[in-house]
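Dumping the structure here so I can ask a few things about it.
All protein chains of the complex are present and in place, except for one that has been dropped.
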Amino acid sequence: MGKLKFDSSRLLDVACVLICLFMLLPVVVVFLSSLDPRKYIRFPPSEFSLKWYEFFFSREDWKSAFMNSIYVAALTTLISTPCGILAALAYRKYSFKLKGLFNTLIVVPYLMPSLLIGITILMALGRTFLGGTYYIVVGAHSLWATAFVYMLMQATLANYDLTLEEAAKDLGANPFQTFVEVTLPLLKSGVISAVIFGFITSFGEVTMAIFLTTSKTITLPVRIWNSLKYEIHPVTLVASVICMVFAAIALAVVTKLVGIEAVSKIGT
Amino acid sequence: MEHGNTRRSIIYKYSHFFLYLPSLILLLVFFAVPFFMLVRMSFNIGRPLACYIEGFTFENYARFFTNSYHHGLLLFTLQLSVPVVLITLILAYIMAYVISRSSGLKRFVLMVITIFPIWINLVVLAFGWLLIFGRYGLINSILLALGLISEPQPLGYNFASVVVGLVYVCLPYIVLTLVSVLDSIDPAIEEAAKDLGAGKLRTFVEVTLPLSMPGIITGAMFSFIWTMSSFVIPSILGSPSERTFGIEISRQILNTLNWPYGAVMSLVLAGITVVAMLVSNKVREKATRWVS
Partner (left out) sequence: MEITVETKNVTKTFEKGKVVAVDNVSISVKKGEIYSLLGPSGSGKSTLLRIIDGLETPDSGDVFIEGECVTEVPAHKRNTCMVFQKLALFPHKTVFDNVAFGLRMRKVEKAEIKQRVEEALRLVELPSEVYADRYPRQLSGGEMQRVALARAIVLRPAVILFDEPLASLDKRLRDRMRVELKQLLKRLNITAIYVTHDQQVAFTISDRIAIMDKGKIMQIGTPIELYERPRSAFIASFIGDTNILKGTVKKIEKDSALIELESGVVIRALKEEGLSSNKEVTVCLRAERILVSRKPLYENSFEATIKEVLYSGENTKYFLTLKSGLELEAKEKTRYQEMFSKGEKVFVNWRPSDVILICK
């Protein structure tokens, strides 16, 4: 950077704008292409139509992949949300010997490459009663989703004043009443965010799912993957846009609830 | 401070444990046991298309350590990680620096742009790049429209497109890591450096950069690990000659159906991951001696 004038923060801003374009480019290209009615994908689109969207919803295989994704994501949420929230509460409220170890254990699956997690689960459980069911995917996704929910709840709980619970107790509320009257309402936005986050983590996960799904349980991202590997068809773009829309809605809701700064703390 | 009521009841005493229990069960069934099984699998007898035959042998390890083709793949993936890590770090640092020095709407917008790709799945992002690099994609149409080329050039399915794709998926995470590190640097420290006569560049090199070292090291480690284990991105954006170690593992599991051999390769990858984490921890400790 020798001759580069570093004090010109304008240069940094220009670089930043270029990086932003780089980040947004694939998203924009996929979205615009999905509106192109031509059979062979070319960019830029010549005209705009919703032809492939109609096509998507008329095709049973794509629709069932979509429903599978929803189903798996919902089950993952059902498992990961209580797991993550309870663990985060324990972390915030108690100090005990194994605290550090538990804390690391929960986050470790997120640090391990998903390729390895998918493979190990396939090898260990693929030939048990779990093999080929939704639950094997759900279990794998729950590992990640729990780690995310846990981290998100930790960020939420960091600003949570524990003396409020003591005050409730002191005023005569039993532990259950305290949880319902004080803990839950105050953590409401964090909990809802955790639910959404668990859902979208599973909904978008592809690497583990490639190993763990079968033609019966195939999820939308895996269906897109197959399409990209073997026959690219414009309907794949529609599936991609659906994934993007889910992500955008989820991000918007969570940002509204807990703020972008809390969202940014997850996974770093 | 302890908020438990130690004398009162056993539930109070172990409530922290009960709260962790669901997560621990999940970890046991889907993480700990499978990893143990992976190790066991690596000693089974492996034959292509047979998944595995129950047994106990070291032949998979012997095969891996003498297989120069797979060493080559490992080397290729290491080579791939160099440009990915470097480019990711540079771009991420610029982005993170601007984010941490801005506030209000600007910061919010930059944050959203950074975070959004994280929430979208890998295949969709790879698809986007495929359309950009494609024969009839964005870049070729721009170049054609500008008259710089007369017919579409093959831009995708090569080393460069794989690098771009990997940089793209690593970037958001590394930006966020660096933002949190840069945010934690007290602006007064930079002001002090300037006050003592350092110019902006000097201040950056002498103060800001060293203080953000922990984030840089963590970022380098993660982008390295993700490249080493990458499989979805290079198999969509690369040609058969861009076969990474991750792709080969997946082939052993899904196509060749030689699970014991795939298990050995997976263990090698797990080993690389763990070593990378340990090394980066050591380096980070060294780079942050001033903390303790």
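Chains: A and B, in written order; residue numbering restarts at 1 for each.
The rule is simple: contacts are C-beta pairs under 8 Å (C-beta built on N, C-alpha and C of every residue); 3 or more make two chains touch, one makes a residue touch a chain.
Quick caveat: nothing in here was measured; it's all calculated off a predicted structure.
J.: Among A:L11, A:L32, A:A74 or A:L186, choose the residue that contacts the chain missing from this document, as touch is defined above.
T.: Among A:L11, A:L32, A:A74 or A:L186, only A:L186 touches the chain that is not shown.
J.: Where the complex has a chain not shown, which of A:L18, A:M67, A:A158 or A:L171 is the residue touching it?
T.: Of the candidates A:L18, A:M67, A:A158 or A:L171, A:L171 is in touch with the missing chain.
J.: Counting contacts across the full complex, list the positions on subunit A that touch the omitted chain.
T.: 161, 163-164, 166-174, 177-178, 181-182, 185-186
The rule is simple: only the chains that are shown with their structure count from here on.
J.: Round to the nearest whole Å and give the separation of the Cα centres of subunit A and subunit B.
T.: Spacing between the chain centres: roughly 16 Å.
J.: Taking the complex as given, what residues does subunit A use to touch subunit B?
T.: 1, 6-7, 9, 12-13, 15-16, 19-20, 22-27, 29-30, 33, 40-44, 79, 82-84, 86-87, 89-90, 93-96, 99, 102, 105-106, 108-109, 111-117, 119-125, 139-140, 142-143, 146, 150, 162, 166, 200, 203-207, 210-211, 221, 224-225, 228-229, 232, 236-237, 240, 243-244, 247-248, 250-251, 255, 260-261, 263-265, 267-268
J.: Taking the touch rule as given, give the residues of subunit B at its contact with subunit A in the complex, in rising order.
T.: 1-4, 15-17, 19-20, 22-24, 26-27, 29-31, 33-38, 41, 91, 94-95, 97-98, 101, 108, 110-132, 134, 136-138, 141, 168, 171-173, 176-177, 179-180, 199-201, 204, 225-226, 228-229, 231-232, 235-236, 246, 249-250, 253-254, 259, 262-263, 266, 269-270, 273, 277
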